[in-house]
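All protein chains of the complex are present and in place, except for one that has been dropped.
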Amino acid sequence: MALRVGCAAPPGRARDNKTGAWRVFKPVFDPETCSRCGMCAMVCPEGCVRETEEGTFEPDLDYCKGCGICMEVCPKKSIRMEKEEK
Amino acid sequence: MRELRIHGRGGQGSVTAAELIAYAAFEGGVFSQAFPAFGVERRGAPVQAFVRFSDEKIRLRSQVYEPDYIIVQDPTLIGDVDVFNGMSTGGIAIINTEKPDFDSRVPEGVKVYTIDATTIALEELGVPITNTTLMGAFAAATGEIGLEPLKNALRRRFSGSMADKNIKAAERAYNQIGGAA
Partner (left out) sequence: MLEFMEGSHAVAEIVKRCRPQVIAAYPITPQTHIVEDLAQMVANCEIDAEYITVESEFSALSACLGASAAGSRVYSATTSQGLALMFEVCFNAAGMRQPIVMTIANRSLGAPLSIWNDQQDSISLRDSGWLQFYAEDNQETVDLHMIAYKVCEDHDILLPAFVCFDGFILSHTYEPVAIPTQEEVDAYLPAFNPYQRLDAENPLSFGMYATPEYYMEFRYEVDRAQQRAKDAFIKAGREFGEQFGRDYSALVEGYRLEDADTALVAMGSICGTAKDAIDEMRDAGKKVGLLKIRTFRPFPAQEIAAALSGVSTVAVLDKNISLGSGGAVGTEVKAALYGSGISVYDYIIALGGRDVRKRDIAAVVDLAEKGEGDMFYGLRTEVL
């Protein structure tokens, strides 16, 4: 791979860096009680919570670092953090 | 000279662990040196920290490539990073994992101690920050630092109940590995 002149790079390169392995806890979303307010997607620092076709939300576990902010803000308490086995 | 390499992720306290292990060793009467290798400075990114122990003043400044000891704070690193790189016969590896039957490309002659430091840290500290727990395991597995200097190092860093909780976490790991070692 040759170096690009000026250390220049196109956008989107952070996608190559999957950060999902960094978690201790993963968020589990309950679509049954979700009010579809979208707060979880708005606050996610990784921008990895996305809207489903039903209008509820789900995390992309390839990138979710398990910070738990979505759980903190969810007004319906529809998100819980579950320890993952390593 | 003996060398330790700590593999962790930003926020798990690898750099603090290196500092406190080196401090405990210094208190124990040897020359020691602790330093980090920062990658990107953010929580969760893979980081390394290093400790050297010597009977003479330490001049060497390179990173550690042929460690006598490694500590792996997070088993998910093993896929991303060749944590055993440079280890040889007589080496000691301390690995935080829930699976005691842990088996990965371990070089011949390297003794592996596994410990579920995340569970200990969650029980004693309430947060999955495993560095102080693994320091107890390191002390027991290698004998490079004693339990008392380690407690002093923890008291120097933390105050009040935080010190007590971290000491308890370290002691639990020390006793658990002490049984195995």
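For reference, chains read A and B in written order, and residue numbers begin at 1 within each chain.
Keep this in mind: a contact is a pair of C-beta atoms (placed from the backbone, for glycine too) under 8 Å apart; a residue touches a chain by one contact, two chains touch by 3 or more.
None of the values given here were measured: they were computed from a predicted structure.
S.K.: Tell me which residue among B:Y23, B:F84, B:Y113 or B:Y174 touches the hidden chain in the full complex.
M.R.: B:Y23
S.K.: For chain B, which positions touch the chain that isn't shown here?
M.R.: 18-19, 22-23, 26-27, 31-36, 38, 41, 58-63, 65
S.K.: By the contact definition given up top, give the residues of chain A that touch the hidden chain.
M.R.: Interface with the chain not displayed, on the chain A side: 1-3, 6-7.
Everything that follows uses one rule, which is that only the chains that are shown with their structure count from here on.
S.K.: So how far apart, in whole Å, are chain A and chain B when each is placed at the average of its C-alpha atoms?
M.R.: Each chain reduced to its C-alpha mean, chain A and chain B end up 30 Å apart.
S.K.: Where on chain B does chain A make contact in their complex?
M.R.: 9, 43-45, 74-77, 79-80, 97-99, 118, 122, 128
S.K.: Which residues, counting only chain A, touch chain B once they are in their complex?
M.R.: Touching chain B from chain A are residues 19, 21-22, 24-25, 65, 83, 85-86.
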